[in-house]
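Of the protein chains in this complex, all but one are displayed in their positions.
The letters A and B name the chains in turn, as written, and every chain counts its residues from 1.
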Amino acid sequence: MKTNLPPDSSNQTPVLRVQDVAKEFRVRSGSILTRGDGVLHALAGVDFQVYESETLGIVGESGCGKSTLARIILRLEKATSGNVYFREENLMTVPPRRLLELRRHIQMVFQDPFASLDPRMTIAEIVAEPLRIHKGLVPKGQERERSLQLLERVGLRRQDGERHPHQFSGGQRQRIGIARALASEPELLVCDEPVSALDVSVQAQILNLLQELQDELGVSYVFIAHDLSVVRQISDRVAVMYMGKIVETGPSEEVYENPLHPYTQSLLSSVPPAPGRKRRFSGLNKLEGEVPSPINPPSGCRFRTRCWKASERCADEVPDLVDRGFLHPSACHFAEPLDPGSGVGDISLVSQP
Amino acid sequence: MKDQSASGGGSIQDSEPVKEKSEVLLSVEGLTVDFDTPFGKLRAVNGVDFEVEAGETLAILGESGSGKSVCVQAVMGIVESPPGHVDARHIRYKGSELRDLGENQMQKIRGAEIAMVFQEPHAALDPAFTVGQQIAEVLRVHTGCSRSDGRKRARELMERVGIPSASSRLDDYPHEFSGGMCQRVMIAMALCMNPKLLIADEPTTALDVTVQAQVLELLQDLKTEMGMGLILITHDVAVAAEVADRSLVMYAGKVVESGPTVEIFTNPAHPYALGLTDAIPHLDAQVERLIPIRGAPPDPRKIPDGCAFHPRCGRALERCSAEIPVLRQVTEIRQSACHYAEEMLSEN
Partner (left out) sequence: MAAEPTPDAGEAAEERVSWSMVIRSLLRDGPTLFSLIVLFLLLFAALIGAEIWPHDAYEQNLRMRNRPPMTPAYDGSGLGHILGTDPLGRDIVARLMRGARVSLLVGISGVTLSGLFGSTLGVLAGFFRGRLDDVIMRLVDLQASFPGLLLALALLFVLGPGFFNLILVLALTRWMIYARVARSMTLSYRESGFIDAAVVVGNTGGRVIRKHIVPNLKTSLLVLATLEIAAMILAESGLSFLGFGVQPPTPSWGLMVAQGRDYLGSAWWLTTLPGIAILFTALSLNLFANGIGALTDPVRRSVWLTRSSSSRRDS
């Protein structure tokens, strides 16, 4: 388990610093008769840091932009604006050569354990590939041996190295993906829904493996998921996303015990409690309505159309993600903690058009 | 073996509320489903019994390869055979044996008496027709009603399931709806003939948690309002605990535990249920390490000897690899298929 690093610890350079990243996609909207080019605002100014040996969980529902964020951090896409710093270097502006070198340090574990492995390669080859590309990690000729060692480290058998991905189960394939990601000894691992496609009984194995490896190797994780309990288990700090923005962030325990933003509160309240446990924030009514279209997001605070606290100010003024006198930053003009177990008094949920 | 709910009767003191005997809607005994594959015969469901009464919710819980979906597909008669082969001592709906019915008669039952909602809402709807047309189609097929009547009823149903601006959305296509809204459309289609039994196969798995909460609430409201029986298939223990009075836990084609949902997971009588409870992360606490169940659910083509769970079981003894445990009554309301179920219960 990590020691809880203070989020703005100034005597430490963050491993990753995402600064005001925005991403827009061109989309064709309308029908043949009402042709128009719309802009899909997938990310609208995201800021956060990740420090050494810690796990930042990013949680949010579909359409919040978390997968786009992952792709931008890994430079699979370019941000429309903003910067992504790995240590001191800006991934948005480094020359292509340097980017290839830096890839060694920033790796990814993908959501779909099957699709992310080349079906024609043996798993030993898959894990050895980063070692062949980034020279100097192992003495020449030793790549295969190191690859087999890595496979053993993640719990597979050496002799299975010659097999192909389709011969393994989902959990095993995810282990292969983890072994590949760690082969180049990265400092940062972005995990995009790494356990969502796995059976519950296998999820725990993979989560434990990830935690063990972090303790052993000191690698930082950005752990992206929609399952709130999973994120709670593995993250030191967490960021909650809604419609392309981070609405709340802080140490996991704080955010989960004392959420400040209405969305976080509703989110936690929606999770069905484990048998024998009580629902969190049970007094909150269920969140009504749907996520608005990202092509035409609401003005001001994007959550206001579903928020029971919404007022005029919310439509006019975008709430920034800042400290508001509570334990951690939030992006709501009316942020305040709730009493976790009881009802919430005068609050009634209104769904706004 | 029938699952006995808490028995009613005048002799019991008022410490326990008398349960009304509701009508048994569905009774399944000895259900077995095999599939022919290039690799040999695959047994997906291996001797499953269950009952559902009107007004109650039964959850069938299991992971991949457990056979949970195939069970209800067999009930609905939608297992393709070949390559599938369905066998059972009986599959009775309201007393009549479903397998005796011809395809025509089954079609009258499907959608009208027993309705089904599926996992991927977008995939289950036809992208070429509007939502209104699809709901109305169900009505027309079963009642032969007119176009305008069908449309009117479709709108009413869409309103009932909570789709805003139902009148204008009648003419929208499935791709114009979000996942949660599509699922509501599916529910509307399932309910338009007022079925007695609703089967929901992983209805919220593909949905966000906030949408899931809405859909589950909707299902429960509708169930109560219409007095339906509900079978909910899921892999999510918390969802089952939320919605279902009783649960069946399935593993490798068999029921390994059955009883009141919350009790199964707070006081398990089978190591698999115990394992699931330990392996699931919690919303309100972080533990040092989760306790996983080692290994993985077995390939249906290679089910271990004896108790199918024994290679993964921390408590397995010799008997477990040699002798197949039978699902038996361990308390009045609990059943378990573990040789050492009683020991487990007494430990807690």
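As a working rule, a residue touches a chain if its C-beta (ideal position, glycine included) is under 8 Å from a C-beta of that chain, and two chains touch if they have at least 3 such contacts.
As the structure is a computational prediction, the values presented were derived from the model and not from experiment.
Chemist: Would you indicate which residue among A:Ser53, A:Thr68, A:Ser147 or A:Gln205 is in contact with the undisplayed chain?
Modeler: A:Gln205
Chemist: So one chain is hidden, and I want to know which residue out of A:Tyr51, A:Phe86, A:Phe110 or A:Trp308 touches that hidden chain in the complete assembly.
Modeler: A:Phe110
Chemist: For the chain that's not shown, point to the residue among B:Pro38, B:Pro82 or B:Gly102 touching it.
Modeler: Reading the full complex, the residue touching the unseen chain is B:Pro38.
Chemist: Pick out which of A:Arg87, A:Arg157, A:Lys278 or A:Arg313 touches the chain that's been left out of the picture.
Modeler: Of all options in A:Arg87, A:Arg157, A:Lys278 or A:Arg313, contact with the hidden chain holds for A:Arg157.
Chemist: If the hidden chain were put back, which residues of subunit A would touch it?
Modeler: Residues in contact with the chain left out: 71, 74, 76, 100-101, 103-104, 106-108, 110-112, 115-121, 129-130, 133-134, 152-157, 160, 163-164, 166-169, 171-172, 177, 180, 184, 205, 209, 212, 216.
As a working rule, only the chains that are shown with their structure count from here on.
Chemist: Using mean CA coordinates as chain centres, what's the gap between subunit A and subunit B in Å?
Modeler: Centre separation, subunit A to subunit B: 32 Å.
Chemist: So in the complex, the part of subunit A that touches subunit B is made up of which residues?
Modeler: Per the touch definition, subunit A meets subunit B at residues 1, 61-62, 169-172, 199-205, 207-208, 211, 226, 228-230, 232-234, 252-253, 256-257, 266-268, 270-277, 280, 286-291.
Chemist: Under the stated contact criterion, what part of subunit B meets subunit A in this complex?
Modeler: 63-64, 164, 178-181, 208-214, 216-217, 235-239, 241-242, 261-262, 264-266, 275-294, 296-297, 312
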